[in-house]
Each structure stands twice: as structure tokens, then as C-alpha cells.
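Of the protein chains in this complex, all but one are displayed in their positions.
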Amino acid sequence: MRRENAVWIALLLVGAAALLWRSAFTTEGMGREYVRAVPVANGQWTQYDPATYSDYQRAEAAAPGQAEYQFSLPRTLGLWLAAFFTLAIFSFLFGDNPIYKVAEAVLVGVSAAYWMVIGFWDVLVPNLVGKIWPAVVQAWAMPGLSGPEAEPSPSYIVALVLSVMLLWRLAPKGGWIARWPLAFIIGTTAGLRLIGFLHGDFLVQIRNTILPLAVIEGGVFDPWASVQNVLIVVSVLCCLVYFFFSFEHKGVVGATAKVGIWILMITFGAAFGYTVMGRIALLAIRLEFLLDDWLWLIDPTGRRMAALLTGGGLG
Amino acid sequence: MSSSSKGKGSTKPWIAAAVACAAFLVPALAAGQGPAPPSNLTASDHPWDNGTRIDLQWSPSADDASLLGYMVRRRTTTEDAFSVVEIVPAGTSAFTVSNLNREAGHLFQVTALGANNVESTPVATTAPVVPTMEWFDGTRLWFLFTLILLCGVVIAFIVLARRGKPLTLRRIAGLEAIDDAVGRATEMGRPCLFIPGILDMSDIQTIAGLTILSRVAKTAAEYDAKLEVPTSRSLVMTAARETMQTAYLAAGRPEAYNPDSIYYVTDEQFGYVAYVQGVMVREKPAACFYMGSFFAEALLLAETGNLVGAIQIAGTAQPAQLPFFVAACDYTLIGEEFFAASAYLSGEPDQLGSLKGQDVGKLLVAAGIILGVLGATVVALTGSTFIESLVNFFTGTMLT
Amino acid sequence: MKRTVPLLITSAGGFVLIVAYFIPFTQNWGELAAIWFDILAAVAFILGGGNLLKTHLKRMSDRVRGWGYSGIVVVSFLVTLFVGLAKVGVNPSPQFTDFAWSGQYRQMGGAFWYLFQYAFTPLTATMFSLLAFYIASAAFRAFRAKNLEASLLLGTAFIILLGRTFAGVALTSWIDPAVWDGFAYFTGLRLENLTVYIMSVFNTAGNRAIMIGIALGIISTSLKILLGIDRFYLGKD
Partner (left out) sequence: MIEFIVTQWWLVAIVIASLIPLAMRFVSGGLLETLRTLDRRWIFLLLLWSVLIPIYFIGVTGRTFPEVPSVLARATFDEIDRLSPGDSVLMAFDYDPASEGELGPMATAFVRHAAEKKLKMYFMTLWPIGPQMIDSTIAKVITADFPELAYGRDYVNLGYKSGYEAVIKVIVTNLRELYTTDSRGTGVQEIPMMEGITNIQQMKLIVNVSAGYPGTKEWVQYAVTPFPQVRLVAGATGVQAPLLYPYVPRQLPGLLGAIKGAAEYEKLVVDAYLGANPHPKYLEALRRMGPQLVAHLLIIALIVVANVVFVIDSRGKKR
């Protein structure tokens, strides 16, 4: 075990050395981020838009020492951080390890707070405070609020009361009061979903299944379309039989249910095939990030050398 | 009308459309070759609606046979120009304008649209009509009927079951395995893991998952097995704690209930998976239950669970994730089976009665499909207009 | 009080929304309930964050194995929360330069954006991409043609996998009326066409049946909750 660790550490060191060498001592370089300084609000402050290395090179070639396109140290560090996190998560594939645990801990902490911040600025401020005391929000974070939307909506006080009841859980006594908002949520969910699924899914799917078994298009019998319709109708019915709870799967019911499960398996196979596609694409984009954005090994969109070679004619 | 709308250089897109329409009609009108206009245009409130529709009726143009259709336009009393609502086919003499503002009076105009898009002189309503809102939405009458029918059979069977009507049900393999899995975890001295999906309490699958949790927790309390429930929503954590507490009480072991075993991780899907995956490889649970709404994390969790050698039982109504659960777990509850699980596990008569009600619901669906398909087939083969109107009524009115 | 009132709230809330659906005057109550739910869910973040802190601080004070990682959780949580709520590094909106808080909290260049861009995104996206690997290992381990059902699943997956790439198209492109007239009747067997048939016939039918079943399951689950037969969420007195 210790020997294996030593091998790994040695490999990691070699890799790190190679990265340093590539970033510092080669002509290609790697992992640098550039920005374009854009003055905002009559130059009161500057906004830094992302720029490419070739933007920078072009600007430097035109006017050496210009200030519009700049190398950005914080974003370069960010890029390396992102690359580290990417590799850290990938390392779990080999086995649980301290680097993965660090990435996992950061992910849990950052994401929990991330959603809290979103909930605060995107829900609580506009939809709770903004509905009950619009003037407060308007004077503070949402100066654009105006017109009929800036009128107070007293009904939201109910939501406020329910919120306070929910937070009562944090109080030392009377935590059961939080059951009231919970009961409200569960009750309204049950009501809304009952209606929603019945009207949305249920009726629509029955309606879409009502197809003529014989398709006659312009007076001519269309065998393929007819076979397709027959297959759809029979398949739906067989699958429905599979879901019956009242009968054991024996005899005629059993045989029909068997066909039903076959159809379901084909459905699952199709979903599997489609999902594989999607997942591979996800991996591809992460590897593109490592090869393109970080290592600068490939440049399919001409952000570096290609744009320079063709004089920026790609845009 | 053409000149009036042309004069308004408004940026409203529909006005722009009207302007464009009008602009190329001007020469034709000037030439005076338009078809005969429709007549007797009347507008009245659409009955039994939510106050957004007005019905129009008119007598067809004398040139009806040669028309491309009728152009329907509308404006509110505060607007200056008419805007196009729809072009309806020739032979039509009525149209319901929908999506109207309830607070405003509306005026309408209909023209006959002849060949080469030549419009007749318009016929217009003079008195503004305000759509009114009735207390019942008539478009949803048949839906109400369906709702009462389906809920009725479920409730009827619950009542029958309470009165002691014996009920037989087929077995579902995954459910019988739950007790065994908890038992095995106890023997091995390893914990059980219950994942109630990643959606919030506003999803019915989460609620169904928690009803299953209440049975699993009861079994765990009886066996004295350690049950851990990481959640990705704090409301689900709150509800899961109440659920577990109730279950431990029902098992007669309230003192064994530990609220810390149900904890919130993060709302972020992949942050949650990263954490749970870590818990799995470090604590090596002997049994994993995935009951709720799952997305991409389904396979991540199930493959990790497989790596640590856990018995895995999954239940979800997310069709996209079912293949992965089917492939990677020992047992999977598919769609409706998942909703039926808590009733099966409880074994209480009123719970089981609801399942019978669902079965009758499926019979009704099958009957409806068969009747509809037969009707549609007869229409296709014979072209019977009577049956066609029946089928259209069934699919277009009853099933909307 | 502790169990009866919540039960009443549940039933009343649910049934009112069902009835409201049919009455034009109240049709938007469902939406209002959904917005309220969202507010509650946002408030619940405070509950969740509190629980997260409590769990990890306890682990640190108990010095359980790996408590250092709990420290990382707490620090990254607090830092993100602070920079997000305080809008660190965020400039005011250009239209409202007098309002110091008018800028967007996720403005490019702000500290919160930085964390999003360089920690949140790579971490979540990479976690997601692990699926590609797990699919490969599941394919090797679990997809065995043990019986007819498993073989159907496998076969379909095969056709889709092939039919959705250039390889599948190349494999059956010889079924072409230009090659032999008789092939005109068999172009449906070309992989890319077969894929479409499977999707539009069997996949559609299977998903339809599943959706109908689920709707029925939801009806009965909802009814059991509204009628108070399922009351697992009520806790003890």
C-alpha cells in the first residue's frame, strides 16, 4: 500500500512539473485567462468581459502596451482551481481519496449557500418583501419596480405567517407548530397534482391513443400507418394490464401482462440508448474544458493560434 | 380602415401586422374589386367561461363559395385600430374570440377575403361587448365528471374495504424484499440508507416516498437497525423527521428515534450525490432504498451502492430513470407500483381498497380507448358522419 | 391542536384547490399556492443551512473521523453565503447608479460569480459527467441477456445506440432503392428509420401506459392524504 502511494505521489509530481513547464517555458503556454476592460456607467467603474488570447495578441500587435485587453490573474487562478476540482471529482473513479473528499466538502458547502443566496435574492426579496412592503424593496435593491407591481399585495401576509411558523422549528419549544405549514404544503400539493396530472397527462394520453386502426389517406389504404396504429393501441392496453393489481399474472392476464412487460422493456431500452448519448456529451464537454480551456492542447474554436494565423478572419 | 391603421406608426407587433396587411390591400380596394361582404355581425359573451371569450356570428358573404376565408379583427374601446385575430375558412359563420381582457369593452370587424387576398368592405359591431365571468367554467364540465368518476371509484372501494370486503392482490416482488433487506442489515451490523428522491415536498413522488419511509422506519425500529436519511431539501427533512418519529412510536420504540439520522445535505443535485456517494463508500450500508423522484443521480447512486455490495430497492415514477434502476438494483417498483407500495406494505384494508379503485380506473381507461378506437376505425372505413361526430365529441369534449 | 389542525389544513387546502379549478373566479388560487410554496421553500433554506451547520459543527467538536472535511464544508458555506448576500464585488445597475444594492448578485466579475464559475460549475458538471463512466460499467456488468425481457431491453438499446450515430447510418445505407428497386419496400429497416419507429411506436406506447398508471397512482395517493388515511407527516402528540 505504501509503495503504491509513493508511486502515485511520484506520478502526481511528474504531472505537476510537466504542467508548470508547459505553462512557463513553452511557446504555446497554457491556462491563462484574458479579459477586456469595458467602462460602465460613464466610466464610474470597469466591467471585465471574457476575452481570448488571440484578442489580446491582436490588440497587442495593433497597439503594444494597450490597456483594453489584459491578462487576468484572479481568473487564471480560478481556471486552475476549476481544473483542480474537475480532476478531483474524476479521482473518485479510481477510489475514495482525500482530494475527492476536499472537493466533495467544498461542493456541499458552496452549493448549499448558493441555493440560499438564490432563494434570498430571487424569491424572498421580490416575492415576499416586495409584495408586502414594495416601497422598502424599491428603495433598496429593486429600484426598477414600478407601476401596478409596486402595489402591496396583502394576501402574501399569509405566506409570511406560514414562513414564521416553519422557522419556529429553530425555537426551543413548540416545534410542532411547523406542522401547520407542512400540512399546508402537503395538502395543496395533493390537490394541485391530482388535478394537474389528471387533466394534463391522463386525458391527453388517452386522447392521443384513440387512433383509427385502419388509416385511409385520400381514399387509399395505408398499410404501414395502420400497422403502426394497431401496434400503439395494443401496446398501451397490454402495458395497462401489466399494472393491474387485482389479478395474479397467470393465464390470459399473465400472457397479456407478459407482452406488456416486453413493451416496457423496449421503452426502457430506448430510454437507455438515448441517455447514453446525453451522458457521453457531458463527459465530452468536461474533457474539452481540460484540453481546450486549461491545457491549450486543442483549439477548435480558434481562440488562440488559429485566429492569429488567419488574421482573425474566423469571426 | 386601411388608412386609419396605416396612419398609426405604433410599434405593437400585431398592429404592425395589420399595417402590413392593410398596406398591400390598398391598391386592390382602390380598384374596387372586393368580394361581397358578410352581414349581420353580432357579438355576445361566451357562456360559462372564465370571462375571456366572446362569440361572433355573421351571415356569410354572397361570394362565400369563392372566398379564401373571413378575416376576423378586434379592438378594445380604448384602442384606435383593429388588429387581426384569425382568418377562418370559407363557409364559417361563427367564431369564438378567446384570450380577451375582462376589464375592457371589445369591438369586432369581419371581412370576406377573396382570391389574391382581396378584402371586402368590413362589417363591424357597433356596441362594445364586455366578456363576463361566470361562477363555473363550462369548458371543464366533462373534466369534473371524469374527476368525480375516478375519485368516486377509489373512495367507493376504500369504503367497501372498511366494511370488510375481502381483497386479493397480486404480489410485487420488490416489496417482499424490503423486510429482508432491513433484516440483513441488522445481522451484518451495517446501516440502511433511505433516499427520498431529490425533489421537494411539492412533488407527489416525494410524499409517496415518505409514506414508504414510514413503513421502512417501522421495520427498522422493530429490528433495531440503524436507518440513515440524508435529504436534499430541508422541508423533506422536516417531514421525514415527523414520519420517522411517528413510525418509531407505532413500533413501540420511541426512545430509539434519533433525529440526527435524518439530515439536510444541500439542495444542489450533484452536491447531494457527491455527499451521499461518499457516505456510501465510507459507511458501506447493507441496504439502500431509493423511493421518490430521481434524475441523473439514479445511476450514480445505484452503481456506487452496487460497488459496496448493498441490497438495493428502488421505486420511482420518473420513466427516464427506470431503466437504470432496473439494471443496477435488485428490485424496482415501476411507476404505478411505486405509488401502490405503501398501501401494500401497510396491509390496512382502506389502503388496499384504494388499489382496487385504481384497477377500476384502468378498466375504465381501457374501455374508453377500445370504444374510441373502434369508433375512429369505423369512421375511417365507412366515413359515417354521425359516428365521426360521436368520436369527436368523445375526444374533443369529454377528454379535454 | 397538534394533530387535528394540521389534518384539517391539509384536507381543506387540497379540496379548496380542486374546487377552485372549476370556478373561474378562483382559478388562479393554485398558482398563488405555488408561489407561497416557493416562499416557504426559500424560507426553508434557513432551516436547511442551520441544520447543515449544526451537523458539521457537531462533527468537528466531537472530532469524529474526517472532521477536517466538515471544517471545509462550514468555511465554504459561510464564505459563499456572505459574498452572495452582501453582493461582494458587485457594481450597481448602470440605470440606477445611486442605488448601491441595485446590482445583480450574480453579476460577472463579482465574488459570487467567481465562486459559481470556478467552483460550482466545474464541480457539479464533473460530478454529472461521472455518469458516462458509470453507464459503461453498468453496461458491462448488468446488461446480460438473461431472458427475453433483458434481451429486448438490450436489443433496443443497441439499435438506438447505433441508429443515433454515423456508424448506424453507414451500416445499413445499402438498403437503398438506388441499389436495388426492391429495397424501396425495406427502407424502414435502415437503422436510422428503425430508431424513429421504435421511438414513435413502442416507446410512445410504453410511456403512455406508464403515464396513465402514474396519474391513477397520484389520484389515489392524493385522495388518501386529503381523506386523512395517510397521515405519516403528523408526528407524535
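By letter and in written order, the chains are A, B and C; residue numbering begins at 1 in each of them.
The rule is short, and it goes like this: a residue touches a chain if its C-beta (ideal position, glycine included) is under 8 Å from a C-beta of that chain, and two chains touch if they have at least 3 such contacts.
Predicted, not measured: the structure shown is a model, and the values here were computed from it.
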Omitted chain's touching partners, listed by label: A, B, C
Residue among A:227, A:255 or A:298 that touches the chain left out of view: A:298
Contacting the left-out chain in the complete assembly, out of C:20, C:47, C:154 or C:175: C:154
Residues of chain C in contact with the chain not shown: 28, 30-31, 34-35, 38, 42, 93, 95-96, 102, 104, 106, 108, 116, 121, 124-125, 128-129, 132-133, 135-137, 139-141, 143-146, 154, 157-158, 161-162, 164-167, 169, 192, 196, 199-200, 203-204, 207-208, 211
In chain A, positions touching the absent partner: 49, 93-94, 115, 118, 122-123, 127, 142-147, 149, 196, 199-201, 204-205, 208, 267, 270-271, 274-288, 291-292, 297-302, 314-315
On chain B, residues whose C-beta touches the chain left out of the figure: 10-16, 52, 99, 101, 199, 202, 269-270, 295-296, 307, 319-320
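Note that in this section only the chains that are shown with their structure count from here on.
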Geometric centre: closest chain by C-alpha means: C
Centre-to-centre distance between chain C and chain B (centres being mean Cα positions), rounded to whole Å: 16
Residues of chain A engaged with two or more neighbouring chains: 89, 92, 101, 103-104, 107-108, 110-112, 114-115, 166, 169, 179, 182, 185-186, 189-190, 193, 195, 197-198, 206, 209, 236, 240, 243, 264, 267-269, 271-272, 275
Residues of chain C whose C-beta touches two or more other chains: 18, 21, 34, 37, 40-41, 44-45, 47-48, 52, 66, 120, 123-124, 127-128, 130-131, 135, 153, 207, 210-214, 216, 218-219, 221-223, 225, 233-235
Partner chain B, residues of chain C touching it in the complex: 18, 21-25, 27, 34, 37, 40-41, 44-45, 47-48, 51-52, 55, 58, 66, 120, 123-124, 127-128, 130-131, 134-135, 137-138, 141-143, 153, 207, 210-214, 216-225, 227, 229-230, 232-236
Parts of chain B lying in touch with chain A, wherever the complex brings them together: 143, 146-147, 150, 168-171, 201-204, 207, 235, 238-239, 242, 265-268, 270-271, 274-275, 277-278, 281-282, 319-320, 322-324, 326-327, 334-337, 340, 355-356, 358-359, 362, 365-366, 368-370, 372-373, 375-377, 379-381, 391, 394-395, 399-400
In the complex, chain A residues that touch chain C: 40-41, 44-45, 47-49, 74-75, 78-79, 81-83, 85-86, 89-90, 92-93, 101-117, 119-121, 123-124, 127-128, 139-144, 155-156, 158-159, 162-163, 166-167, 169-170, 176, 179-195, 197-198, 201-202, 205-206, 208-209, 224, 228, 231-232, 235-236, 238-240, 242-243, 260-277, 279-280, 282-283, 285-286, 289
